[in-house]
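Below is the structure I would like to discuss, written out as structure tokens.
Excluded from the complex is one protein chain; the other protein chains are retained at their positions.
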Amino acid sequence: MASVAQIANPAETSVQPAPESVVVRFAGDSGDGMQLTGGQFTLSTALSGNDLATFPDFPAEIRAPQGTLFGVSAFQINFGSSDISTAGDAPDVLIAMNPAALKTNVKDLKPGGLIIADTGEFNDRNLAKAKYDVSPLEDGSLSAWRVLAFDISQLTRDSVKEFGLGNKEALRCKNMWTLGLALWMFDRDRQPIIDWLRVKFAKAPELADANIAALNAGHAYGETAEIGGHGLAQVHVAPAPQPEGLYRTITGADAIAYGLVAGAQLAELPMFYGGYPITPASAVLHALSKLKEYGVTTFQAEDEIAAIASSIGASYAGSLGVTCSSGPGIALKGEALGLAIMTELPLVVVNIQRGGPSTGLPTKTEQSDLYQAVYGRNGDAPLPVIAACSPADAFDCAIEACRIATQYMTPVILLSDGYIANAAEPWQVPDVKSLAPFPVRFLEEAQEGGLMPYARDNKLARPWIKPGTPGLMHRIGGIEKSAGTGHIDYSPANHQAMTELRRNKVLGIAESIPDQQVSQGQTGGKLAVVGWGSTFGPIHQAVRRARAKGQDVSHIHIRHIWPLPKNLGDLLKSYDKVLVPEMNTGQLKTLLRDQYLVDARPLNKVSGQPFRIAEIEAAIEEQLG
Amino acid sequence: MASVAQIANPAETSVQPAPESVVVRFAGDSGDGMQLTGGQFTLSTALSGNDLATFPDFPAEIRAPQGTLFGVSAFQINFGSSDISTAGDAPDVLIAMNPAALKTNVKDLKPGGLIIADTGEFNDRNLAKAKYDVSPLEDGSLSAWRVLAFDISQLTRDSVKEFGLGNKEALRCKNMWTLGLALWMFDRDRQPIIDWLRVKFAKAPELADANIAALNAGHAYGETAEIGGHGLAQVHVAPAPQPEGLYRTITGADAIAYGLVAGAQLAELPMFYGGYPITPASAVLHALSKLKEYGVTTFQAEDEIAAIASSIGASYAGSLGVTCSSGPGIALKGEALGLAIMTELPLVVVNIQRGGPSTGLPTKTEQSDLYQAVYGRNGDAPLPVIAACSPADAFDCAIEACRIATQYMTPVILLSDGYIANAAEPWQVPDVKSLAPFPVRFLEEAQEGGLMPYARDNKLARPWIKPGTPGLMHRIGGIEKSAGTGHIDYSPANHQAMTELRRNKVLGIAESIPDQQVSQGQTGGKLAVVGWGSTFGPIHQAVRRARAKGQDVSHIHIRHIWPLPKNLGDLLKSYDKVLVPEMNTGQLKTLLRDQYLVDARPLNKVSGQPFRIAEIEAAIEEQLG
Amino acid sequence: MNDMTPPQKTLPKDWETDQEVRWCPGCGDYAILKAVQRTLPEIGARPEKTVFVSGIGCSSRFPYYVESFGFHTIHGRAPAVATGVKLANPDLDVWIITGDGDALSIGGNHTMHVLRRNLDCQILLFNNEIYGLTKGQYSPTSREGTRSPSTPYGSVDHPAKPAAFALGAGARFVARGYDVAKQLPDVLKAAYAHKGAAFVEIFQNCIVYNKDVFAGFTEKQHAADGQLWLENGKPMLFGDMKKGGTRGIALDRDKLCLKVVDVVDGDWQAAGVIVHDVTNRSVAHMLVEMPFGPFPMALGILYDDPKPSFEQAVIAQNEQAASGKTPDLQKLLSSGQTWTVGASGPQL
Partner (left out) sequence: MNDMTPPQKTLPKDWETDQEVRWCPGCGDYAILKAVQRTLPEIGARPEKTVFVSGIGCSSRFPYYVESFGFHTIHGRAPAVATGVKLANPDLDVWIITGDGDALSIGGNHTMHVLRRNLDCQILLFNNEIYGLTKGQYSPTSREGTRSPSTPYGSVDHPAKPAAFALGAGARFVARGYDVAKQLPDVLKAAYAHKGAAFVEIFQNCIVYNKDVFAGFTEKQHAADGQLWLENGKPMLFGDMKKGGTRGIALDRDKLCLKVVDVVDGDWQAAGVIVHDVTNRSVAHMLVEMPFGPFPMALGILYDDPKPSFEQAVIAQNEQAASGKTPDLQKLLSSGQTWTVGASGPQL
């Protein structure tokens, strides 16, 4: 049944010692359920005690026509027995469910890597759609890799025959067959997946049975002798040491949603979320829409402007206003952000960055909205900006954003990106009791000497006054306000004073944030690699490898983009060189050079794809060489 | 009739030698016609051969209630026999038409300066509105200045008695009476004003007569002995040497409108202007609305987004699309600017900056939208930015913006500000034949090998293809485009390539702009004062004064904010120190430090008022001291 | 509400602030301000529970002059801000103050959606058919041919009809008045009484940039023939009202549209005059589009047919969805498939 089309590089096929980490990519048609397969494989990986990181990559189209190149959906996972922080540079294994999936993904595969292909899909029609003249399984073009090609479609059909499904429905189980095979390859337990399938198909038990049968069949297929010695060997990756505790996997989008809920609870406030759907930010709206029992009101507004404006209105009325979007939507919020700055109301604005400019690459990741976050408004309009570096970190950052917004009476921008939002990683569930509360105190009575809505506390924050509070009636707005009273005031001295006040209030936030730590390496030395956001993984790994080679390089990762940590300038100056890898054309670099006059050198990648570890390693090499 | 309330500082009243320059401020109620008075005094000043600069400053309210402090409207003019480039730090003469005008303006007056006040308006009602308990003309509080107070109201009424006007109408001539007095003081010819009044009141000759009578009466009042020796002396300011030619006064707003018309003509294109009213940018819309015979279509859109979107549509269809707004309106255009960048269509976006953030100070001036212009968009979205430094310069900059937009197929931001837009200065009318044309060539036929809407010329510009051209049908949009074909393309390598292309195209504009000149002083030395935009005047004068004192300081004024001139980095590094005065919290400073790692020191003023020369002088002193 | 002492009744002057009013002397806005300040005590409004939200424009300065909570937001966005205010605290009385430019030019979309969603609020649109604050450019409601700084040769676009727009957007309450109309407080009271979005177009005289454009029906001598004040259950009569109304509005049963009929001796039934039914949406459509000139200006409550309001529906759903669930954050964080890492490694 199975036919091993080619076994290239025979030298490589010998059984290898248990690897420290493995990268697997599942790729298929959008309809093939690759994201689901990846998700379940992720869970099983986590359960087997490996550390892991994932990278889902799907087309912009809802349902691209079957078999097309642009309709390919892929899910990559990197797992291992030690500290994993990227989804991996190049896959060791590529599972290609059709010709298009092979074509778009094979070039990334490691030389000598393994291709598993479903010959059932390599028919003329699909080959044509993938723009192959001849089947690559047959023309020798895959000679750099090992290829295991067999008719997964037929094997799946066979395995579910007894359930009497139609052909189309039967083939829908292909992904579970493949998952079964993958589970066998990496020596995993099937039970959690079986349990999950039972829950998922609770209303259609026959579908559950069929999927389980396919899963088992794939697994059995691996175990049988049929492919033994054909390059498909079982691999056991040892578990990574992990702190004891309760774990789950979490995507960045869910982590942000939960972090916001936690933040509102720690502030003792109801939350109001005004949003407008946009890829890849909608996931946060979706997650929060389900959490009404946590005091969350979600409002799908008519556009991004109404989304932020309603959130400002809700903050004005005493809720924690939150809005979230992606680059083009954030662009539309610029004017209203100014209003929040002028009226000094708390507001959390989340930007799940995607490829730009303009509509750009909606489903790809990028870090190119830092300029927009820090500088993108009319007037001198400073606000704090923080950036999450991983799904798990996004939870903490969301809480931090809530803290700053409510304690300093200011809008806060939280930057995340499409990669973090979609990727899942294992997360040790925090103990809620360990989270420090920061309850909000509304002004309940006029200050001595009369109501002063623009009076200042020691953090330079003004009081938060809820409409509905007797005796505290007052008016606010976007026109320059008089210090203290908040009345309209165009006078030169007042505008100067208020501009400085707004600036100093935001700069003062640096007093409440931790000093910048060196995440790997030491203070001072030849080279600091300085990153922010989702480049954490590749920088971390690249620095680890370089240090393993004995190179004098350290990794600094900045969470607080504005204001920057107080010690950062001195810290950066303690290195001979500073390298700043960013998925943009050099935006954090501008901040660092402006603020500290350090010769920060940019390393830029703007391809909609995360950095590869090797790319950063090479740049380190170049800086030190 | 006239009563000289006080003559303070008798030592100062002695006749002074003919001054090199004089600063006069007219201040009165919004209804008193101060802007008109100032405008006519400006013309008469220009005609007398003086160099001059003006600063109109009026309230945000349309018609503030009479006599109130916030209803005061002022017009300041500085004129002299040598190079004048600011409206002057402090007035020598303040003409105060009522108590509120006195209250809000007197603190700016030079010690020993002259106050001319209309006692007819210093009644209890007006004093109360101006929050005076006692008349300042009587309580000694003006002792630092010379005061000439007499009943201008009554004198005006008397002068127009014969025309049978009602009291209200008669008093409307007060401003002409005052202007007459001012003309006498500075030895000016009344005839041009009389001619102008005849034209203005062509339909109501009796009003013309009355106003002329008032003008003459004010003038005669000065000439009569009645006030001789009371501190009011006739002053003759010698004419400034000026190149021969045709002159007129022009405001920045008109200069921009004319420059855009000229730019479109030089590009041989019709112009489409999409705008939405906003202070202080509306003046450009108003000016262009009258110029239909120049191939200008103006469109008052429903909002700023529609204004820019329609302009993009018009550019797409082959017109020169132009839009103009002020900070909050520009904020709304951010997303659409991205579309223009992605589709690489020419577009001129003018920002008449005003005080921010948010609604801010709509009628006050500021330079705080530089960040927004350079950085304020999602994605890596570079575009050229240029800044005008005076009304006359605005004409040239508008042409330059049109040139860059059409030659490089890119949106361009032209920064001006409320000060430049409203201020009038004498302008030598350029000879149209001396303006270099830059005619646009639309693509008329597909390139060899097939249509390539995203092919590149040697400037990296793509071809401009007009709908309506047979055989060149194609599709464009905001999604990342394939190099060459312009088809949708999400592939990593293409996005990287296109990002670099867009960046390099804009950087390449530096090849077509002149090297940065030193506007005063020399290359290299102890200190460079680097400015942009409307701070030209005060920096110029401050450097002039410092250099006159023998200080080693030069003035560099940057027109091309992005890309910066090629030689700028080297030029800045040739000075020991760099000082950057800005009417913001330090925005150009960021650019310079980022780009050149020079220790540019900010000098910031954010009060809605232009710098005073003395403020910059003091900062120079401090840097060199 | 813990406050057991019954709130003291307010007086109009309790609703005045200490801020200097900054409209042009003679502006119609003053009269509207007075009408609102007269209405608020009568409806039993409380200053601390009242919020005025406005956009930008002369009209939008209004909140500064009312002694309540006030938010002068940004151009066109008041309905969106108000939606957040009301959703966050439905106990507040929310008034939206806006102009023809603010509500129908830049803010058209938000006006549409606040009406469609039916947020409980009062929307007072001061229609002076001009942009006052920016010095007199024509607005979406300016009549064709309006000469203004941006249309020196006259405007060419067809004007928007605010009340027609509101109905098209799904409004459940549409009323009209004018600045100095003595009936204005009654119109405002009806708007307040309506649960849901109440849209009130108030013709307002901008004496500086668009003086007397409504004089054709607001001036005393034109009032009788120019004003049709609608009352629920009453025939649509105008003209000499001392005689019980000498003209009326009837349906042309052939052309299926409205027409003006003469009423002789008060016999309006004979003339076929329509009896105003505030819940008749079909007739409301005809009334809001009735061209002034051939027809009088329809004033008062044109349409009033409540539907459930948005914030009530949101809150009801929030409560229902939450009922029986405890907001246990620890539980939320631990949701989904979890496993425990113990000394012996991970387990489900």
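Going by the order they are written in, the chains are A, B and C; count residues from 1 in each one.
Quick note on the criterion: a contact is a pair of C-beta atoms (placed from the backbone, for glycine too) under 8 Å apart; a residue touches a chain by one contact, two chains touch by 3 or more.
Since the structure is predicted, the reported quantities are computational estimates derived from the model, not experimental observations.
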List the neighbours, among the chains on screen, of the chain that has been left out.
A, B, C
Among B:Phe41, B:Phe150 or B:Phe299, contact with the omitted chain is made only by B:Phe299
Can you work out which residue in C:Lys161, C:His194 or C:Arg247 touches the chain that's missing from view?
C:Lys161
Tell me where the left-out chain touches chain B, residue by residue.
43, 46-49, 192, 196, 239, 242-250, 258, 261-262, 265, 270, 272, 274, 291-295, 297, 299, 301-303, 305-306, 309-319, 321, 335-336, 338-339, 343, 428-432, 466-479, 487-488
Hidden partner interface residues of chain C, rising order:
105-109, 112-113, 116-118, 140, 153-154, 156-161, 164-170, 251, 253, 255-258, 274, 277, 280-283, 285-286, 289, 307, 310, 313-314, 317, 320-321
Even though one chain is hidden, which residues of chain A still touch it in the full complex?
61-66, 68, 70, 275-279, 282, 285-286, 289-290, 292, 298, 300, 302-304, 328, 358-359
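Please note the rule applied: only the chains that are shown with their structure count from here on.
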Quick one: report the Å distance separating chain A from chain B, using the average Cα coordinate of each chain.
46
Send over the residues of chain A in touch with two or more other chains.
335, 338-339, 343, 477-479
Among the residues of chain C, which are close enough to touch at least two other chains?
56, 74
